[in-house]
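Can you read through this structure? Questions will come right after.
Apart from one protein chain that is not included, each protein chain of the complex appears where it belongs.
Entry: chain A
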Amino acid sequence: MSDLWSYLATNGGDVLTALVQHIWLALLPVAIAFVLSLPLGALVHRYVPVRHIALTTGSVVYTVPSLALLLLLPGILGTSVLDPLNVVVALTLYSLALLVRTTADGLDAVDPTVLQAATAMGYRPVRRWFAVQLPLAMPVILTGLRVATVANVSMVSIAALVGIGGLGQLFTRGFQLGFYLPPIVLGLVLSVTLAVIADVLIVVLQRGLTPWSRAGAR
């Protein structure tokens, strides 16, 4: 335990940098994927052929091991192996594969009679999308967002294996120092804490955005 504190005292700055980088590398891809998944999910929901293509592509993306993807991307993107962009792109792809699916599922789950009622009341399509369809799909969409965020926080650690920052660096450091525990434990605790905080934040967001989804379940 005292080892842990002394490690933190001497390497505090590095740990903090790694933590901040970890947060960026984990959350930026989720944010990008979330924004992209709304229109893409809508297309998947709406057009059957798009659905087949998108969901198959998504499954394939998911089966590519993350390490392999991180090593392949520089060749495809023309980036250097150490470029954090590789991680952002890789994780965006994973998140997108998940979020497009959950967005489409969320939209599928909206009661069609409610949408018809909206149309019959005089909603034009765009307004109906934002005022009725999207809010009603939100509970499922946010559940997807929650899974993607937590998964990203843990997957970023892999980036250290290809020499990119984040809390994973603490693991590689520990192994290089002959299974020296303090950085390993620290990395573990911090990344788990980060995942838990992200999870809680999304649950809070969910409660704030969709108070109605718990109504009636009393």
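Keep this in mind: a contact is a pair of C-beta atoms (placed from the backbone, for glycine too) under 8 Å apart; a residue touches a chain by one contact, two chains touch by 3 or more; residues count from 1.
We take it that contacts and distances are computed from a predicted model.
Undergrad: Of the options "Cytochrome d ubiquinol oxidase subunit II", "NAD(P)/FAD-dependent oxidoreductase", "Carbon-monoxide dehydrogenase large subunit" or "ABC-type quaternary amine transporter", which is the UniProt protein name for the chain that has been left out of view?
TA: Hidden chain, UniProt protein name: "ABC-type quaternary amine transporter".
Undergrad: Just to verify: which one of A:20, A:53, A:77 or A:114 makes contact with the chain not shown?
TA: Only one listed residue reaches the unshown chain, and that is A:114.
Undergrad: Name every residue on chain A in touch with the hidden partner chain.
TA: Residues of chain A in touch with the missing chain: 111, 113-114, 116-124, 127, 132, 135-136, 210-213, 215-218.
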